[in-house]
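One protein chain is absent from this view; the other protein chains keep their places.
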Amino acid sequence: MKPARKMFVFLTAFALSVCATAVPALSQTIKVGVVLPLTGSEAAFGEIERNSFQMALDEINAKGGVKGRKIELIFEDDTGKPDVGRSAVEKLISQDKVSVLTGGYSSAVSIGVTALAQQKNIPFLVTTGSADEITEKGYSYVFRINPPASEYPEAVTSFLQEVVKPKTAVILYENTSFGQSSSKSFEGNLKNLGVQLLLKEAYNANAVDFKPILTRVKSMNPDLIYMVSYVMDAALLMRQSKELDINPQLFVGGGAGFTLPEFRENAQAAADNVFSATLWSESVPYPGAMDYYKKYNARFKSNTEYHGTEAYACLYVIADALQRARTFSPSDIRDALASTDTKTAFGPVKFVSYGKKTQQNRLPTFMVQWQRGKLETVWPRNVATKGYIFPTTPWRERK
Amino acid sequence: MDVFWQTLVAGILKGGLYALIGIGMTLIMGVMGIINLAQGQLMMVSMYITYVLFSALRIDPYLSLAIAMPALFLLGVLIQKYFLNPLLKVDTILPHNQVLMTVGIGMVLTEVIRFIFKSDYRSVSTTYSNKTFFLGHISFSVALTVAFGIAVMFTLGMFLFLMKTDLGRSIRATAQDKEAATLMGVNTGRITVITFGLGSALAACAGTLLAPVFYIFPDIGGPFTSKAFVITILGGLGSTVGAIFGGLTLGIAESVGSTYLGMDYENIIGMIIFVGVLVFLPSGFKRLTKV
Amino acid sequence: MKKNLYPLIFLLALIVLPLLLRQEYYQHLIILFMMWVIIGSAWNLLAGYTGRVSFGHAAFFGSGAYAAGLLTYHYAISPWWGMVTGGLLATAVAFPFGWITFRLRGAYFALATLALNEVLKDAAKIAEPLTNGMVGILIMPTFSSKLPYYYIILFMMVLTILCMRLTVHSKLGYYFISIREDQEAAESMGINTTRYKMISLCIGTFWTGLAGAFYMNYMGFIDPSVVFSLQDLSIAAVLVGIVGGVGTIYGPAVGAFIMIAVQEFFRSGFFGLFKYFADKTGSSAFTTVSEFVKTAHTLGFGLLVIFVILLLPNGIVGDWPKIKRKVFRIKPEN
Amino acid sequence: MSFFRTENLVKYFGGLAAVNNVSFEVREGEIFGLIGPNGSGKTTTFNLISGFHRLNSGRVVFKGQEIHRLPTYQICRLGIGRTFQVVKPLGRMSVLDNVIAAAFARVNTLREARDLALETIDFCGIVPVQNLLAKSLPIAWRKRLEITRAMATRPALLLLDETSAGLNPTELLQAIDLIKKIRDNGTTIIIIEHIMHVIMSISDRIHAINFGQTIGEGTPQEVAQNKAVIEAYLGTDYA
Partner (left out) sequence: MLKVEGIDVYYGDLQVLWEVSFEVRENEIVVLVGANGAGKSTTLKTISGLLRPRKGAIEFDGLRLDQTPADRIIGCGVVHVPEARRLFVEMSVEENLIMGSLSSAAKARRQERLNWVYGLFPRLRERHSQPAGTLSGGEQQMCAIGRGLMALPKILMFDEPSLGLAPILVQNVFDIIKRINKEGVTILLVEQNVRQTLSFCDRAYVLENGRVVLQGAGRELMTNSYVKEAYLGL
């Protein structure tokens, strides 16, 4: 065969196979599109979320699916880039013809996707993207299960108000969308409490050395150090605080990295007594929380954390909505989602509107504390698993 | 005053590691006249080697220097031999084909590592990762201080090697005048290969020393590549002593900047110094220090 | 006429394509492709024709995107007005920068642009009151359909390519190439090399800024790490040029096509080919292969870059005669 | 008013004087030779005149205007063209395009530049190679291309730097013819040349330098008899 003809045959075969895949299969499944960072720098969390989605899917389908029909998940990789995320969702909507969308890890990707979902009238349940704007645009097809970044510090605020009553504080935050919004809202909270803010400082994620800034913090001798950091930076911050012998009344992490097992592994003893705001840990008093944690551990032989729970809960919320939806058309599913009132491993889910936000799930946040290498829920009192240790023992007096 | 001294110490300790990365880059720049934009990625690979040795075989990072450095030397040799040297003969519109090739190599290294290890953060938590000692009120991280010591050792070693051995002299001679070096019986092709190997090995050394104090992920290479070329330019291209100056300067500038201006200014400061030196002191600090 | 035949056919195809291919997924990919043609061509004018390689084109892309975004964000001015502003702001950034750094030789200019990229990224992060920092800027999209965006970017792309062609075939083009080939000879031929390098930089950055402003309009959201991305924009722009062929009019178009295609091809597991086989045969091997392929899109492009630099140093368009010779003639008939 | 003159040119590189106090005057319409052994500072003098190097002291005056502070491209536009000892063809452009690029110094549209270029190409006799890539030319044609390119900028004064090095005897004769033709066409020429019988035969006057300093000036016959010149070329005990 001449090379040109060989090429032609190959191309034809290829084109045919592409067409074949493009034709929707005549199955009775309900298609749910999931857009997650499966490659690129955020892939680690994309992976946990995908596993959790898969776990929820298997459970739901094992129980017979929804109204006798099975759910099918179609995962698409957004590689952490907004334009690629958009490609992925375009494909899910126009090629795979999904009836409902979920996923969305980074805020940048989620924001792009929400606009698209709204335009195409496909309901989109945001799993993780935490920028406040996501639910502030009045999009009728966009729902969010996790609280926005600005609400993470709520439990911390009540703890400060009732227990600590600090006079001075320092905020260090990573210069990301999440860090910026949540530190800003915490700054507002401090002002309301009448706490003097000595320093509010951003740093670029993955900085090697925090000592210069921590040295300055030390010289200010604040009562409270509040840090919004991801896990490895969090560990470095605590390690270097210990190295520099900085002794505020308490260290508080603003969620994100401070609750993960890797934080403890890397900070080692420096993790002890550190408080953190959190949305979820396996010890929170929600039915199914611990269950999910154990099942995940058993199935994937690795640890999970709140991102995974968000994903796991998301699919249950969608299944619940599908169960109640009149038909499986996107608009009916939207209506069903809007009237959601269910309980999940991530907490109770109900989409409400308040302030500028619409269709936002409202969840209480908690405070946890590392005590002898274990993460204990310490605040609010009614759900605490252990008493809090306060004030923090100075480094040199610890054994 | 403590704040200042602590800042300075942090800067110097960090600068030691930077110098190590810078020397590797500067050697390559001097001999080949190209900027190796995969320097940070080579360092990243060595961090993963250290990580694997530590987590699988419990080999102490300082011992794994003996494995990571030869391994990266070999990797560097292969890169130079099969990917960079062949480009010398090619005539292209842009004279930067070798530089662009290093970009491609950096990309592939990152992705291969990501393929194997995923994007997860890894760390090498040794018993000394968290240890500190105090001189007065100034704290010194044990691991960073040891790293600084080893960095100084390797820097000195490198310096002596370049000054006192025939191979070292041949490398310098090749950097200054390739043709004359050939006339003196230097196999300059082999020298470029060895130099790239050495440059990679030094990057490996920096990576391995950094592993216990920092953490590891596939994209860590990029930022260090840019630091490496800033250092190289600061030090005056191809000057070993200059690279040490450059490394310390960048380390101190970053520290002082992040203490007194703010941590998010850390990168900007490096870059502005870089452009400033590039424009106003085209031969870097070499001109100021005459070395 | 023959020279223009293929581009015209291609243009016609692009005009009618969205009417035939109703799937917005493909329209989106073509929009991205056309945006990259603009970025690549603009980069190519500076690098391929004038010989000044920029490693920091994201600096200009981002400036353009922010110009459009900030006008809307602060003054509620339509981001479409911001398009022109975007181009102009990018040029305004480029002008003093070029003035200072054009005295640098070869690769050092490239590194200075890279530094500019990083400085602007961090500046956009820090200048929170102005740029909203890392939270980014979100605007409501103007159109709900893809078609308006499609034709706008198509129009812009055609303008860009026309601009490049007119430039290259005029005094400017001759001067740019002279500077690239030998700056001293150019000076001795009466060419004010500094001025013409600046002109090249300004044209190149204007289109890049325009593409940035379009991105703002189209995607509706920007933040510093997205539009000032070293890896995804600056380096990608270089690679688009290299793969397609620097110093050729249509090289960047080919490069852009390949980049978008490779990325999407791998990301979607060869457009679902593997999944199709897996479903047909029920073999899990295909699923496994598919998983590997999906994670390897950047790797794939990286390998392609190495391959091209080693074997086709002038890029696909630049080395097209060589490819034709190798692939179509030397291969024995069987 | 003299056509062109240099006054006490001085140029140091490092501590070394590459050109030291060189003064000469060129009359309109003549061929003025500049000779001296290798490394004596001839090319540096050209670089000073054409603005590639800045003078440490001295003046360069062209048609009554001081030009030593002007940038190279302006000096070209004032009417001083030059060629390079190590030829600098714009390699990836065709010969025609090389010349068109130079012609833009005088005209603005592509059509005019093309016409001007074709005319110059014809004048300088490189029509046979005009469509080849400059980098593919043999040395003789490259040298000729350099002259053509310089001529396309319509210079009143042309600086030729070793146009005949590396040419075979036939090519040499052609080169000499071309140089004479250019002069007859009204362009004044300063020429650096190593092949002595070439420079002796075509120059109206010659200026000799060694170690950056003037060692003699006059007609070819005068210079050939000059003891300092003979010593510089053939060694001390020749004269």
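First chain written, first letter: the chains are A, B, C and D, and each begins at residue 1.
Here is the rule we go by: a contact is a pair of C-beta atoms (placed from the backbone, for glycine too) under 8 Å apart; a residue touches a chain by one contact, two chains touch by 3 or more.
Owing to the predicted nature of the structure, the values given are computational and were not obtained by experimental measurement.
Touched by the hidden chain within the whole complex are the displayed chains B, D.
Considering the whole complex, the residue from D:N8, D:S136 or D:T219 that touches the absent chain is D:S136.
Contact between chain D and the unshown chain involves residues 37-39, 136, 138-139, 162, 165-169, 194-201, 211, 220, 224, 230-231, 233-238. Mapped onto chain B, the interface with the missing chain covers residues 166, 169-170, 172-173, 176-177, 179-188.
By definition in this document, only the chains that are shown with their structure count from here on.
The chain occupying the central position, as judged from C-alpha centroids, is C. Of the two chain pairs examined here, A-B and C-D, the one linked by more C-beta pairs in contact is A-B. The most distant chain from chain B is D, comparing centres defined as mean Cα coordinates. Each chain gets a centre from the mean of its Cα atoms; for chain A and chain B, those two points are 36 Å apart. Rounded to whole angstrom units, the spacing between the C-alpha centres of chain C and chain D is 44.
Rounded to a whole number, the gap between the C-alpha centres of chain B and chain C is 31 angstrom.
In chain D, the residues that touch at least two other chains are 92. Each of the following residues of chain C touches two or more other chains: 122, 125-126, 247, 295, 298. Taken as a graph of touching chains, this assembly has some other topology, since it is neither a line, a ring, a star nor fully connected. Across the whole structure, chains are in contact as follows: A-B, A-C, B-C, C-D. Of all residues in chain C, only 23-25, 27-29, 32, 122, 125-126, 128, 133-136, 138, 140-141, 144, 215, 219-221, 223, 225-226, 232, 263-264, 267-268, 271-273, 275-277, 279, 294-295, 297-298, 327-328, 331, 333-334 touch chain A in the complex they form. Taken together, the chain B residues at the contact with chain A in this complex read 2-3, 6-7, 10-11, 14, 114, 118-121, 123, 125, 129-130, 132, 134, 139, 141, 210, 214-215, 217-220, 223, 254-256, 258-259, 262-264, 266-267.
Chain contact summary for the complex, chain A toward chain C: residues 1-4, 14, 17-18, 20-22, 25, 38-40, 43, 76-77, 79, 81-84, 86-88, 90-91, 93-95, 107-108, 111-112, 115, 119, 131-133, 137, 175-177, 179-181, 202, 204.
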